[in-house]
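One protein chain is absent from this view; the other protein chains keep their places.
Now for subunit A:
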Amino acid sequence: MRKIMYLEFERCIGCRSCQAACRECGGHEAKERNYVEYVDFMESRQTYPMLCMQCKDPACARVCPANAIQITEEGVVLSAMEEKCIGCRNCTFGCPFGIPKFDFEANKMYKCDMCYDRSKYDIAPMCASVCPSDAIRFIDFDEMQALRRRRAQMNLVEGKKPQEGNKWEYVPEFFGVYTD
């Protein structure tokens, strides 16, 4: 898998087509695994899409007492294996991003698997393939680097240059859409 997921929260228009698409994905049993929520409802109507980060060393897998969360060779963190999951929800509370969902009836955890049947073959996951405002994109690594550079450039218009000691301060931080 050479492509990556690229999220731009500011681009989200809150249409929730990503959630509708997620429900359609094979193996998702008509339940969405991603989130679309308001950032700060009292301040603005800005929404954001949220997916699993597919961590290299996932906290959810580390806190699972049944060793049920497995990572594929492509690096996709899968939902808890149904035969192992004991339904304790440790993963839900261990995940720093609050991603795993839990189905009380079927007693199992389910989470974004990047539509493994599609992304395995470099096909965009359901959510990325339907997002009308490109808030969720499934793009090449190089394309992502170019986008990030462009965002950083926007912060340099006043002439301040990043130094070795403070270059991390130059990652984009504005509220607004930067990309074309």
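Basically, a contact is a pair of C-beta atoms (placed from the backbone, for glycine too) under 8 Å apart; a residue touches a chain by one contact, two chains touch by 3 or more; residues count from 1.
Everything that follows uses one rule, which is that contacts and distances are computed from a predicted model.
UniProt records the chain missing from this view under the protein name "Nitrate reductase gamma subunit", selected from "Nitrate reductase gamma subunit", "AzlD domain-containing protein", "ABC transporter substrate-binding protein" or "Thioredoxin domain-containing protein".
Contact residues of subunit A toward the unshown chain are 9-10, 26-27, 29, 35, 37, 39-40, 43, 48, 50, 59, 62-67, 72, 78, 82-84, 86-90, 92-100, 104-108, 113, 116-117, 154-158, 160, 166, 169-170, 173-176.
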